[in-house]
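Missing here is one protein chain; the remaining ones are kept as they sit in the complex.
For chain A:
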Amino acid sequence: MLKLSTNKASPQARPRQPADKSPSGLSIVWREIVQDKIALVSFILVAAVTLFVYVTSLLLDQDQIVRVDLFALKQPPSSEFLLGTDQGGRDIFGQLIIGTRNSLTIAIVVTLLTGIIGVLVGLVSGYFGGTIDNLLMRVVDFFMILPFLMVVIAFITAVPNYGITAFTLIMTAFLWLGIAKLIRSKALQEREMEYVQASRTSGSSHLKIMFVQVLPNLSSIIIVTMTLNLAANIGLESGLSFLGFGFPESTPSLGTLVSYARNPQTLEMRWWIWLPASILILVLMLCINNVGQAVKRAADARQRKG
């Protein structure tokens, strides 16, 4: 019975196959980005920065960079310290590289984790509906009414050995909610579609329908949300660090560097400590956002440029 149903289900997907009729999702996205010059430049910039920081940080010794040097406090940029040093005599350029890597890693990991959890919960909830939907959505509602920032701040002060892993996990714990709600609403629409009904009637398993048949139809919305979330997540880490709930100074991040500007003397007289990091945050967020907008248009045939 099961075998038979799988056989019957495959022709159902066939109309989507012919390559000459409609281009694949990725190629549409790519074409959209290439068409939009701003998005293209943004994409190249993000890729270049990412590549640069990940490669360079392999060559840098983090312990050496965060080492306090009493003889080089608050040095302005020079040939020895490309971007000067901070109030602990630590090289800003090195911190910027490692900080960007840390911040990017956090943003990417958080985005991926929240994406996976959100999609899973949303899909299950939307596809099955009824009691399961009700249950899952009440869990989501519960997390949603918690004051997010408060909980994160309390968590950060309470956790010993607070670091990148802990931060990533607590962020993930709250940030999957939006995606779950979004995917659920789409899945609710999708499950009423005839192909789902047909597949079900012909005996396909729920798992197969959800992940092989419904999920691909939601892929565009997932990609769009996650790209835009990536930009927001970079800002989130920086924001918390700025408020004083970031990482210890031995773990450089973009937010930590910017937060040095809370000291008015640093803000006024030592621009090299905070300005590069601030510009980098701005550039990264803007660029990722630009790419995200292009992807969003690609997902909607009516808005496409190319």
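Throughout what follows, a residue touches a chain if its C-beta (ideal position, glycine included) is under 8 Å from a C-beta of that chain, and two chains touch if they have at least 3 such contacts; residues count from 1.
Convention: contacts and distances are computed from a predicted model.
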| item | value |
| --- | --- |
| "NADH-quinone oxidoreductase subunit L", "biotin carboxylase", "Oligopeptide ABC transporter substrate-binding protein" or "Glycosyltransferase" - which is the UniProt name of the missing chain | "Oligopeptide ABC transporter substrate-binding protein" |
| Option touching the unshown chain, where A:L26, A:L73, A:L135 or A:L282 are the choices | A:L73 |
| Absent chain, residues of chain A that touch it | 66-68, 70-71, 73, 86-90, 157, 160-161, 244, 248-250, 260, 262-266, 269 |
